[in-house]
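Note that this complex is displayed minus one protein chain, with the remaining chains in position.
The letters A, B and C name the chains in turn, as written, and every chain counts its residues from 1.
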Amino acid sequence: MTTPTSNIKTAKDYATDQDVRWCPGCGDYSILKQVQSVLADEGVKTEDTVFISGIGCSSRFPYYMNTYGIHSIHGRAPALVSGLRSVRPDLSVWMITGDGDSLSIGGNHLIHILRRNFDVNILLFNNEIYGLTKGQYSPTSPSGQISKSTPMGSIDHPFNPLALCLGADATFVARAMDRDPKQLRSILAAANNHKGTSLVEIYQNCNVFNDGAFFVYTEKQSKPQSTLFLEHGEPLVFGEGNTKGIKLDGFKPIIVDLEADGVLKDELWIHDKHDQVKALMLTRFFDDNQNAENALPRPFGIFYETQRGTYEDALHEQLKHAREIKGEGDLDKLLAGTNTWEIN
Amino acid sequence: MTTPTSNIKTAKDYATDQDVRWCPGCGDYSILKQVQSVLADEGVKTEDTVFISGIGCSSRFPYYMNTYGIHSIHGRAPALVSGLRSVRPDLSVWMITGDGDSLSIGGNHLIHILRRNFDVNILLFNNEIYGLTKGQYSPTSPSGQISKSTPMGSIDHPFNPLALCLGADATFVARAMDRDPKQLRSILAAANNHKGTSLVEIYQNCNVFNDGAFFVYTEKQSKPQSTLFLEHGEPLVFGEGNTKGIKLDGFKPIIVDLEADGVLKDELWIHDKHDQVKALMLTRFFDDNQNAENALPRPFGIFYETQRGTYEDALHEQLKHAREIKGEGDLDKLLAGTNTWEIN
Amino acid sequence: MEKTLELKKEVTILFAGDSGDGIQLTGNQFTNTNALFGNDVSTFPNFPAEIRAPQGTVAGVSGFQLNFGSLDLFSPGDMADVLVVMNAAALKANIGNLKTGGTIIANSSGFDKKNLRLAGYGDENPLQARSLDKYRVHEIDVTKLTRSALVDSGLGTKEIDRSKNMFVLGFLYWMYSRSLETTIKFIQNKFKGKQHLIDANVKVLKAGYHYGDTSETFTSRYDVKPADLPKGTYRNVMGNQATALGIVAAAHRSNMQLLYASYPITPASDILHELARHKNFGVKTFQAEDEIAAAGAAIGASFGGALAVTASSGPGIALKTEAIGLAVMLELPMVIVNVQRGGPSTGLPTKTEQSDLFQALYGRNGEAQVVVISAHSPSHCFDAVYEACRIAVEHMTPVIFLSDGYMANGSEPWAFPKSSDLKPIKPKFAKPLENVEEKYLPYLRDEKLVREWAIPGTKTLEHRVGGLEKEKDTGNVSYDPENHEHMVKTRAAKIAKIADYIPQQTLAAGEMDGDVLVLGWGSTYGAIKTAVNELIAEGYKVAHAHLTYINPMPNNIEEVLKSFKKIIIPELNDAQMVNIIRSKFLLPAIPYNKIQGLPFTIQEIKAKVLEILNA
Partner (left out) sequence: MEKTLELKKEVTILFAGDSGDGIQLTGNQFTNTNALFGNDVSTFPNFPAEIRAPQGTVAGVSGFQLNFGSLDLFSPGDMADVLVVMNAAALKANIGNLKTGGTIIANSSGFDKKNLRLAGYGDENPLQARSLDKYRVHEIDVTKLTRSALVDSGLGTKEIDRSKNMFVLGFLYWMYSRSLETTIKFIQNKFKGKQHLIDANVKVLKAGYHYGDTSETFTSRYDVKPADLPKGTYRNVMGNQATALGIVAAAHRSNMQLLYASYPITPASDILHELARHKNFGVKTFQAEDEIAAAGAAIGASFGGALAVTASSGPGIALKTEAIGLAVMLELPMVIVNVQRGGPSTGLPTKTEQSDLFQALYGRNGEAQVVVISAHSPSHCFDAVYEACRIAVEHMTPVIFLSDGYMANGSEPWAFPKSSDLKPIKPKFAKPLENVEEKYLPYLRDEKLVREWAIPGTKTLEHRVGGLEKEKDTGNVSYDPENHEHMVKTRAAKIAKIADYIPQQTLAAGEMDGDVLVLGWGSTYGAIKTAVNELIAEGYKVAHAHLTYINPMPNNIEEVLKSFKKIIIPELNDAQMVNIIRSKFLLPAIPYNKIQGLPFTIQEIKAKVLEILNA
């Protein structure tokens, strides 16, 4: 969403005096830092900004932002955001949530805020685990995950969060990670500039209960061949030195070796963030076994972005229209109604 | 889902002695009749069958079925189904729900049961309105809908229910209508034979609060050009005398006139219910204005079907496995734990 | 033919028929006409649970009871003087509510074979049976007469039959010497642009009126003179409507935006419908995906500085309790409306009950007191919900406002206030700090123990709130043991202190120091007040006190209670308020309960009080 700007500030100006209470090494620290610096870069005013979260480790976030903030109840942040934006479209609103908070208990509010398209930036910290309650599996944990509540492995088929969000007609969908601050910042800035609900899924390492869940994407050794960085208008390339690409064979994405197979870049799938069908296909690059031969890499970046009117704009339009046709409400007339009589 | 069979029964054997209390003319009557006759055709045993619903006009359904049944609370039927099937995988379970029940208050449970893939047949009666509470708009009402709660028109962007369900990794997704009993029966039979969660959206006319919402699909005059009947392995054809077809231009579906354009049937898009991407594209045949020139017709039939293990099977496997490796639990050993001492 | 005119003080008419027969409309029209004429009126609609249950069955009967008179009325009457029935099922369902000697006006074509069978009457037409000997039965073939009135209208039979109710209405206007004017205006408005329908309905209305004049069977007409109500300008109002108006008025008087966030549920939805029509007052309505979201949205809006209201009925309130707990912790204003219905669970959705009092007072985890306020009649909903908004905003707290199905759908004349006469509502918005080095303390309190409302957009007041226990003054998260006790006690003390800012408890009838006090709350007001007034007239030393402020109670409540020898507490539940009074004051208050989805009758209350008096 677009936001009011102010005098130059630095990331530090967005920090509070409260001790940050995440475990040492937690991925949340990096995300906090990037958010603070993006707010500084974008010149967002602290007094016009509200961070709203649910419950979870990640949901402590608002306490560390020198803005207005609510640490609400588990899963319900989208509801609070909807109410706040309905009455205060002038504010910059950010929502912080975890994979349990937004996809387990809060799944319904999430899909409803996406379809209504309130103007808010949603940062979904996905660590594929319940951190705050000490290590139960979450709706994004892969099947077979051993956790406190699944000592023999989880038997749930996990959500594909971005596929779900597109199914709910989201207007901005992106994926980032805690350990790639640069891309994270650029996505956050884009989210901030999108008018409507922007959903950014951020892979976040919980080094205490699910350490390394995303190492295959974040660590040097495996990152090149398992990640695919999406750039609007650019071909899908990845691998060490970007030597691999993805081509479409009808509806089937196939991996090609740019050097060995001699495929040209412009024969590759060119990323178009405005194409919903292609975005849907990209969300399906979701093979659970990233170590499998020929597994599709996991995409990061902006999958999809489109313009659709926001709920609050439509709401304000409707009020304006009502005033135009009926005139500003007159309370005394309203109280009197249409039929009155006198008793003397 | 597959179900136990019994001696021959007729549709009447599935009816109860309770007066059916829907408004005269309500689309629910036809659906009730088709369900009863499908159960008879499939030879489902009344004593092994459970109908579970939420709250709404449609959710009265269980009272009219001479099986076991629960008329539960608003939106929560999937939760009851999950619990029942976890302990009773031997039963045939059907869930009845409305567009408000399953997509407004119950949205979260719906997407979770779909991802977990419990073996149940979900019939979603979509009348694009809240019937029981007398006519407020629902999450499937088109924007602009005038209703009791939206006298100036709704400003919500509605859900595309089947797109949402596919986003939640549903394994069986179909659309039917109250006024096409034949197709409805065949879809119900297929749903019953699918192992896993089958979701059938049924367009249902609420003649009291939203009369005619689907007439464009159900009435003779407009039906041919606005509906597309999906058959696995068959080309997408529609229109009076099936003279129109749908072809793919890259990722773009286009309507062709089989006679005028001279297109052959095998150049058309051939429906493959096992192709998830194509199913996603079919759910996007969802143009709100069916009267527009060149609007894509609305598809009816089975969009998507795939096999994935059910939750209850995995649960039972895990228990079996636990017994194999640890032996049948011995309560006395469990109570004693690992460290005991005597006091004499 | 000469007809006589009889004067009546008070008449109770019960209209009944299929839900498709337009009973509610007929009742409302008759009510409006009488109210405009100057009678006091009190109504009680009684819907079937089905949208439209099978025609002709008892389950499908819709009823509308109206009491109008030249006296002050507080209830829609116990038993009817006149029962108007459109078919056999309507007779069957309501005959028990007709006074001996009362009049039955029956649509004879509603008593054909099919209707008799559907109503479960067997073969014999009850209109001809001996069992109705104790009533005066008038049969009118309304269907036939309506059809002949419209024979040239060009309308189809189905459409014609839909205006049957106008015939009945016209006939009753004749019978009670009322003018057709209000209803004709209503018809013109309702069918604006469809002249043929206007003509047809007016024609049938007049046909009914003339039928009274010309028919030989009706020799008496009645008149009910205007009531001696206090001077003023009146309108008729239904409870849910008054609630909606009260909320709009509170937003207006406090100069705040209003967000009404709600999820539809019977019998609360009409408040949403009413409010959605007033967008030109800046009213924002938000139909949320469920009750939890509605409560959450209200909290979000409240944080943003708006007047935030959410409403539901019992099952939906159950879902809001976690969020209400959050609002308690955040100390943000918010009004939660509960239009109570029959419970538990889905219960009896279209019937009335007072069984959510415990839920309002105690239905949250942890020590989480909120203010609880209850209305006692349709028009009182306006005052009470306005008060709920005022207290929420001025004392920074969630307030639960209790209404119920009976008053929500009932109506009565209302001497509505001028907007300028409404008590002002003053939100305590925090001002920017002057010294930027200072740290803002969001949980600092004033003498009422109330914190400020520091809304986003205000410079220097950036702060964070949340559901974890908070440190005194700073509002930071605190796990300190003493701080927790301090905060729990302080939040409770803040609520208790509100007693200093509300009126003292007065008596609705009778005098202090009597033999029996009937203590009521909610929609039992009318029945209790009438019963007590009658007993006083009969010489008994009884009184009536009615609680609007349930938590906290007025400061003098104990004094009031203790000035009576006995206390009896009638409630439409299985004894809730009585438990609170007993525990608070250790007084042996006597419960009197009815749990039938129906209001008390005056006779029931009188009989019970007499029993206690004579015990």
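The criterion applied here is as follows: contacts are C-beta pairs under 8 Å (C-beta built on N, C-alpha and C of every residue); 3 or more make two chains touch, one makes a residue touch a chain.
None of these values were measured; they are calculated from a predicted model.
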{"item": "Identified contact with the non-displayed chain, of A:19, A:266 or A:293", "value": "A:19"}
{"item": "Per the touch definition above, residue among C:132, C:184, C:361 or C:536 touching the missing chain", "value": "C:361"}
{"item": "Selected residue (touches chain absent from view) among B:26, B:57, B:80 or B:155", "value": "B:80"}
{"item": "Among C:25, C:492, C:507 or C:613, the residue in touch with the chain that has been omitted", "value": "C:492"}
{"item": "Contact set of subunit B toward the excluded chain (per top definition)", "value": "16, 18, 46-52, 55, 62-63, 65-73, 76-88, 90-91, 108-109, 112, 315, 318-319, 321-323, 325-329, 331-332, 334-337, 339-344"}
{"item": "For subunit A, the residues touching the chain missing from this view", "value": "19-24, 55, 57, 71, 73-75, 104-105, 107, 130-134, 136-137, 139, 148-152, 208"}
{"item": "Interface residues of subunit C (partner: the chain not displayed)", "value": "48-49, 59, 292, 313-315, 317-319, 321-322, 325-326, 328-329, 342-351, 353, 355-356, 358-359, 361-368, 466-469, 479, 481-482, 484-485, 488-489, 492, 573-574, 579-580, 582-583, 586-588, 594-598"}
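Keep in mind that, in the parts below, only the chains that are shown with their structure count from here on.
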{"item": "Whole-Å gap between the CA centroids of subunit A and subunit C", "value": "45"}
{"item": "Length of the line joining the C-alpha centres of subunit B and subunit C, rounded to whole Å", "value": "39"}
{"item": "Overlap residues in subunit B, where contacts from two or more other chains coincide", "value": "105, 107, 139, 152"}
{"item": "Overlap residues in subunit C, where contacts from two or more other chains coincide", "value": "279, 289-290"}
